[in-house]
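One chain of protein is taken out of this complex; the other chains stay put.
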Amino acid sequence: MSTPTTYAGPAPARTAEPHKRIQRTYWQAARRRLLHDPVSMGCLGILSLIIVAAIFAPWMTSYDPYTSSIVNRLKPVLSPGFILGTDELGRDMLTRLIYGGRISLLMGLLPILVATLAGGLLGIVAGYFGGKTNMVIMRVADVFFAFPSVLLAVGLAGALGAGVVNVLISLSLVFIPPITRVAEAATTQIRAQDFVEAARGTGASAPRIIVGHVLTNVSSPILTYSSSLIGLSIVLASGLSFLGLGISPPLADWGLMLNTLRQSIFLAPVNAVLPGAMILVASVCFNLLSDGLRTAMDVKP
Amino acid sequence: MLWYVLRRLAYVLPILLGVSIVCFSLLHLAPGDPLTSVMPEFASEQVIEQIKRSYGFDKPVPVQYLLWLFNVLTGDLGLSQVANRPVWDELVPAMVNTFQLAAFGIGLSLLCGIGLGLLAGYTRRLVTDRAITTTAIIGVSVPHYWVGLVLIAILAVTLGLLPAMGKAPPSDGFGLNDIRHMILPAVTLALIPTGIIARSVRATVIDVRKQEFVQTLQANGLPPRRTFLHVIKNASPTVLAIIGIQLGHLVGGSILVETVFAWPGTGYLLNTAIAYRDLPVLQGTILVLATFFVMLNFLVDLAQPFLDPRMTRQ
Partner (left out) sequence: MPATVDPPESVASDPAGDGRPILSVSGLRKYFRLRGGLGGVGQAYVQAVDDISFTVATGETLGVVGESGCGKSTTARLLMRLIEADEGEMLLDGRDVGGRDGMSLRTLRRNVQMVFQDSYSSLNPRHTMAEEVSFGLTAQGVKRAEAHRRANEMLEFVGLEPAIFADRYPHELSGGQRQRVNVARALALNPRLLLLDEAVSSLDKSVEAQVLNLLIEIKERLGLTYVFISHDLNVVRFISDRVLVMYLGKVVEIGPVETVYGSPGHPYTRALIASRLSVDPRRRIEAPPMVGDLPSPINPPSGCRFRTRCPLVEPVCGVADPVLDRFGAEPAHLAACHALVPGSGHSKAPDRSAGTALETGGSPS
């Protein structure tokens, strides 16, 4: 009854409604696309396998990862009882690779998580408020960005000293600046849109607009970018471990295994490069999955 | 043009200052007293005081920073605690070795990257497309220190074609043996830049070939290879920028590869510095490498307008 009647004709969409519209939000559409991508699903499968194996490591293998055996040193791959051979102290490679995944994956994922939260927050604040706030945050980010990532990670971890927590801190610091940049760029772009102006025009406070309008739009570019860094984070974390900056023996992650087995490369080259293959597989899978995620989220809204 | 240089300089100088602050803080990040590693094991109170004063550690931190900065600017990076020599003396030969390797690596990646990129750009098909993107993703995912090990395992250990580690003894003079020692580490280093250069060259080729004037020329019977000049012209600024960044990453990131190949460069120096907690060497090396990285990108920025005239007129 309150519908105005002076304008001509009914709105087209009202009549053109014979088929039932499938209710689907942006995230549902993106998930659906991701689930239909064979490469992404393959990677997800491999990663799930590695992760599940790492979590349930004690039930996955009958060997102890830390008990060495002089007799069984450097058994080649496909030896009876040792599918992937043994390491330089006679420990089952498969068992150590499964256990090693625990720390390697954690060291890859945690810094990205921390950096996404911190960098995302910094970037959104810088992008939304602009001006001096932006300048201070972005100039500091530029300084950290001026270091090659490996150098910064090595420098920080080297100064802090060996240890898992120090590696986590260093890697988080390495990844905060690039994520801040991406978040800032995305936020600046959204900030200039009329719907943000309209929201400001309603008298909404900055935090409310950031949560209600900015976050909904910048979270997907930030998340896709962050996820694309997981692979690098795993490679870097293992690299620091490889330099002896991470966990200490007899515990091991893939990087440290690569380091200790390196001495045996002339005796058992295949065994020596196996841990690196795990790093490669995990990193490639995360990167392909992230690429799939990016494509899936690239749905025109 | 002068205005452009000054503007870039106004941007770079604060960054360099920031870099120096970060490097200075590295020493203070270290757990405990930054001097514990310098102190003789059973130092008397007096000696401790004296060392503290000689390092300026009795003064407030900002003053310490300024003193340190002054020393750095006059070429004094402190003393290596392991070798008991000036850090600078340790750093120079290491840097020479690193740059040798980096130059070899970047040359290799330019050659392969541009070649592959052109190839991919001119033979663009859907299958090739997907294959290239996948390869590129795998390329950037590879832990290159591991590739080094694989190369050693295959080419040096199994086939025995090339030396696995180290640098040729200097007594022979520069020659074939040096190059044989450099091949494996250089190939390893070149891996990632090759992929990135290839990807950008390919994108430029596709871009140029999509441009209207090129399509018009081709419609008029211009053979595709004649677009080559445009491709080179258009790709050169991007490729230059990539080389700038990648050379920096190569030098900065060579620590892992140099460790794998026991190549006596800055990376190896860093590795020993970490192993013995020789903080002055760590700090000095990182400062010099980061400064090098910043200056490299600054020079690339300065060179850009010569390659891309659009950049001077804004």
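As written, the chains take the letters A and B, and residue 1 is the first residue of each chain.
The definition used in the following text is that contacts are C-beta pairs under 8 Å (C-beta built on N, C-alpha and C of every residue); 3 or more make two chains touch, one makes a residue touch a chain.
Because the structure is predicted, anything quoted here is derived from the model rather than measured.
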Looking at A:A185, A:A204, A:L251 or A:A277, which makes contact with the chain not pictured?
A:A204
Sole touch to the unshown chain from A:T61, A:S79, A:N217 or A:S264: residue A:N217
Filtering B:A10, B:L73 or B:A219 for touch with the omitted chain leaves B:A10
Subunit A residues touching the omitted chain (full complex)
2-4, 6-9, 11-14, 17, 23, 26, 193-195, 197-205, 208, 212-213, 216-217, 300-301
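Throughout what follows, only the chains that are shown with their structure count from here on.
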In their shared complex, subunit A is touched by residues of subunit B numbered 14-15, 18-19, 21-23, 26-27, 29-31, 133-134, 137-138, 140-143, 145-146, 149-150, 152-154, 157-158, 164, 248-249, 251-253, 255-256, 259-260, 270-271, 273-275, 277, 279, 282-283, 286, 289-290, 293-294, 297
Contacting residues of subunit A [partner subunit B, same complex]
39, 139-140, 142-144, 146-151, 154-156, 158-161, 231-232, 235, 238-239, 242-245, 258, 262, 265-266, 269-270, 272-273, 276-277, 279-280, 283-284, 286-288, 291
